[in-house]
Structures are given as C-alpha cells and as structure tokens.
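Only one protein chain is missing from this complex, and each of the others stays in its spot.
Moving on, here comes subunit A:
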Amino acid sequence: MNKVTMENSVNQAKVLPAFRVALPATIPIFAGFTFLGIAYGILMNSLGFSAIYPILMSLLIFAGSMEFVAANLLLMAFNPLNALLLTLMVNARHLFYGISMLEKYRGVGKKKPYMIFGLCDESFAINSTATIPPQIDKGWYMFFVTVLNHFYWVFGAALGGIFGSYLTFNTEGLEFVMTALFIVIFIEQWMKEKGHHSSLIGLGLSVLCLILFGGTNFIIPAMIAILGVLTLMRSTLQKDEVKAV
C-alpha cells in the first residue's frame, strides 16, 4: 500500500467506531432539536416566510435561541448593525465554550474549523463532559456529535417549514427534553468531579443574575460574575487540583 491509501484505511478504522459511540450520545438532542426545529419552522411559516428561510437559517446560523430572535428581527425595520450587536449579546456565552474547548479541539486536524462553526450549547455540553472510551478517536467523536446535532436541527426546521401546518399531535412541552438533558449532564459532571466549587459558582451566580437582571439580560452579567469569582479563587482552586493529582 502506498502512503495515501494507508492513511485512508487508518482513517476509516477510526471513523466508524467514533460514529457508533457518538450516535447514542446525541439521541436526546435528536428528540429536542427535531421538536424545536419543527416549532421554529412552523413559526417562520406562520410569519409568512417560505421554507427556504428556516432551512438556510438553521444551516448557516445554527444557534437556536438566536434564530427565534432572528424571526422577529426580519419583521422589524432594516437595521443590520442592530442585528449584529444583538447577536453578539445573545451568543456571548459561546466565548466561554471556545475557551473551554481550546485544549480539547487541539490536534483534530482539518475538522477543526467546522467543529468551531458548530459549537452550539448542546455540542459543547456533550463534548466538554463526555467520557470517551480510550480506543475511540476523540477528534472524530466530537466531530460526529457536532455534525449529528447540526443535521437534527436542520432536519427539524425543514420539517416544520415544509409540513408544519399539517401537524396534529400535541407536542406542547416536548422542549423540556433539552432542559432535562442539561440537568442530566450537570449531574453526571457533579458525580465525576472532586470538588464542586466551579459547578456551584456557575449555578449560583447564574441564578443570582437571573433574579437581578431577568431572563433577557442575565447572561452577560452572569458571565462577568463567573469570570470574576473564578479569577479570585484561582490560587485556591489550583491548589485543590494539585492535591487531587
């Protein structure tokens, strides 16, 4: 075998097993994204947009809550700078995902730009906490989690945009599947970690900011508060880590 075909077969040996492990991890996302995507497609349909809008927007933006906001933006007066600033505010939490994934995404090769593009709440939550079996290629695992989540979201939005008005099954409340998933991921992490400082700081300061600033404005103050407290506690938390090792 020459070098290229050898590399190909090595890659194939990594790809399928990673897919097989990634797929079950994303099943709750399948349920949640298909449902939310359908809801989003129906909303766009009811606002008078053709199905191509939810399909392209879910494909290119791939940030659920922002897409619901975008639906309303498209109905208001044209103001692109406002749209940009609002997006930066709503999606500011992604900055935290990036900082958290700098090390994990190191060395995954050409897949990296796409994995950064698709770094949504759900891909972050799964990839940052997953216990990946040692024989599985971590890069391909995280890549498939990203691709599958992206696919489910576009699939749901397309279904909703095209067939939404024919839906008769009462799906009210199904969106709770995402909340349940995040709670489960939080508990899984809780059971794994040695100290709970960071988890409690994140949870506590977010609740505090939600009470103080309300649902639409709490994320940025919460991020600043989390950064501030984690920075102040740096020496303590790093000592903990050294002890644990």
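Heads up, the rule we're going with is that a residue touches a chain if its C-beta (ideal position, glycine included) is under 8 Å from a C-beta of that chain, and two chains touch if they have at least 3 such contacts; residues count from 1.
Heads up, the rule we're going with is that contacts and distances are computed from a predicted model.
Taken from the listed names "Hydrogenase maturation factor", "Branched-chain amino acid transporter permease", "Dihydroorotate dehydrogenase B (NAD(+)), electron transfer subunit" or "PepSY domain-containing protein", the protein name that UniProt assigns to the chain not shown is "Branched-chain amino acid transporter permease". The missing chain, though absent from the display, is touched by one residue of A:15, A:73, A:136 or A:162; that residue is A:73. Contact residues of subunit A toward the unshown chain are 27-28, 31, 53, 56-57, 60-63, 66, 70, 73-75, 77-78, 80-81, 83-88, 91-103, 105-107, 112, 116-117, 119, 121, 124-125, 128-129, 170-174, 176-189, 191, 193, 197-207, 210, 215-216, 218-219, 222-223, 226-227, 230-231, 234, 237-238, 241.
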